[in-house]
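Missing here: one protein chain of the complex. Every other protein chain is in place.
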């Protein structure tokens, strides 16, 4: 956990108004793990006031990437960054995906911008496991497959791939899943994660999901990011510190 | 009085961290008078919240310039503008210098950034009157002579020209002033304007000064910019609407 | 032309849409008319008027703060007489409800102002400013004294048939108690909120940046507080509310209406974008179309908790 003064290398606009921000920071690039995140100060002014959390999307040498779309003032400011600008970064934060364990195929399940952490995930796995990706979105415009491979797609409106949500698509392919030693890794909107949890638990698949929450600090001091624990009803877990990645058996969404 | 969506053409850094912002706006360039000002929205965010007032420094065709240095968040944001950026401008505001009247020489008196309105003033006078400029600052670094001519300088520390303030320098040259049909035009910090008022009234010189005030609106609705009237003790004048240029006989600083 | 009904009722006062311009942030309308068509606005609230002209506080009167501003204008105004003679003729050229805001130093002065102004038929309602830091009774501000607010409401209602809106101070423990007193004494509506007491010091001179020492905080910084005050009133008292405080765009207007406001006033925003009111009215209409809302008044108090 460090505060580093990094530099913007480049801002790259993908299709569908998705941006990649390439950042020079040997400290972060050298230490961050797939599924961990950074908390960026997007401006020195008091608006936006709080840092903004982003998953690490990929790492290349001394550089790392985040992937985002423009939602509000914070991401708008980020999208206007240019080469050489200083960027105040807090990270690496959170726990990352658990890549240990006895599986042969990593089944990646992404909804919308939930694809963000997977390019780095795939790079780290580096051929040691097989990859199977299920990517969903409401329409084809929201299906983000950047940096992923072995992809099946689903859209709510059927404009690309399977018509339905991405968990229904998993269900369609349940035989393939069952005939392999798999672990599922999911990232996306909460309703999708909820459905994925049920699906995994029902079918007895190991499954890690990367969750989101409003955050003030990102490192455990504000108590702003609670998530219900499956094991201890008397206290909440914290998304920023105990997560953002949880085994589906550990939390109630 | 208009709200126009203008475009930044260029930001030019002069010496001493003084900036010129060149703005494309046929509406403003075509209608503004020397001594009038514009009220700029420096950002769409709520910080800075209020517009920032700046004198028109010069006009060239469809472009106009403002001159500023970096004081706080507003001017810092402005200094980072680049070509093509949109700029929301309210103007022309205020009354401008009174160039009518029976004088042959315009004596310009500027302290620090008080030089800002004079390049355009000189351009408009366009040889119809003689110009004599007195420019002061605390040190040589603060003496700004951009776009002025026929210049005598004064510095508090004597690092350039006359050692003393600019009104003392006027006093040194009182004979020249008295032997010409002059009108004085002053712009600068309030203490300087106060001294200039006394000097002008004592010597019976016609004198217009451009004043400043904290402002919220810039066009007369907030009542935030009062200045004591010399004629009517029962009400304040407004710097933004009744000024910013006043004849020294009309106000008490 | 859409079929959306943007009109709202604030008690007996009918407005063509919920967007009013707040007292002290539109002068007497003439400057604003250069930027917008006043005929399209829901209502204009004049700068607070007192019986006699007031010069107001000496400078510095305003200072910017993070996402807000402090002001201590000191109720500078032309007085009731000059207002009727010189200011209202301009406003009468427009078809826009004029709400006259009154600020006074004694209950008698409130009553006297109302008596004079109620004769002018162009004035459609009164907004009574009991929340200005300059107005004191026995050392306490009216706005912080429930019984004084009740008394003022009662006495003013006795001298006018026009709707009386009491503008409440947020600088109190329970604003809903004040709204209750207004209702009990026959007031037609409340507006909330006026500015919050704040200050700022110049660290070099160690003097307050504002000559009056303290000023009133307005702007987006106070919006969360203002929305909470509107909600508090809505949940406790059955009285129409005009929401005020930090509105910057149509979304903020919808937020205030959800929390319980029947209409809203734009304040500080007028300084930043004098054309904002029109843009907001247009956006509200679009919002209603998009959401299938037939009458915008259905949004008032529609929060789900």
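Letters A, B and C mark the chains in the order given here, with residues in each chain numbered from 1 onward.
Note that in this section a residue touches a chain if its C-beta (ideal position, glycine included) is under 8 Å from a C-beta of that chain, and two chains touch if they have at least 3 such contacts.
Not measured: the values here are computed from a predicted model.
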Chains shown that the absent chain touches, full complex: A, B, C
Selected from C:67, C:129, C:153 or C:194 as touching the chain missing from the view: C:67
Candidates C:73, C:192, C:231 or C:280 - the one touching the absent chain: C:231
Sole residue of A:50, A:79, A:152 or A:230 that reaches the chain not shown, by the stated touch rule: A:50
Contacting the left-out chain in the complete assembly, out of C:10, C:254 or C:280: C:254
Residues of chain C (touch criterion as defined above) contacting the omitted chain: 65-68, 70, 144, 171-174, 196-201, 203, 205-208, 213-215, 217, 219-225, 227-228, 231, 246, 251, 254-255, 258-259, 302-305
Missing-chain contacts mapped onto chain B: 46-47
Residues of chain A (touch criterion as defined above) contacting the omitted chain: 1, 3, 41, 46-51, 88, 90, 213-228, 234-236
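By definition in this document, only the chains that are shown with their structure count from here on.
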Chains touching both chain A and chain C: B
Among all chain pairs, the one with the most C-beta contacts: B-C
Inter-chain centre distance, chain B versus chain C - centres from mean C-alpha coordinates, in Å: 36
Centroid distance [mean C-alpha coordinates] between chain B and chain A, Å: 54
Residues of chain C engaged with two or more neighbouring chains: 66-67
Numbers and ranges of chain B residues touching at least 2 other chains: 46-47
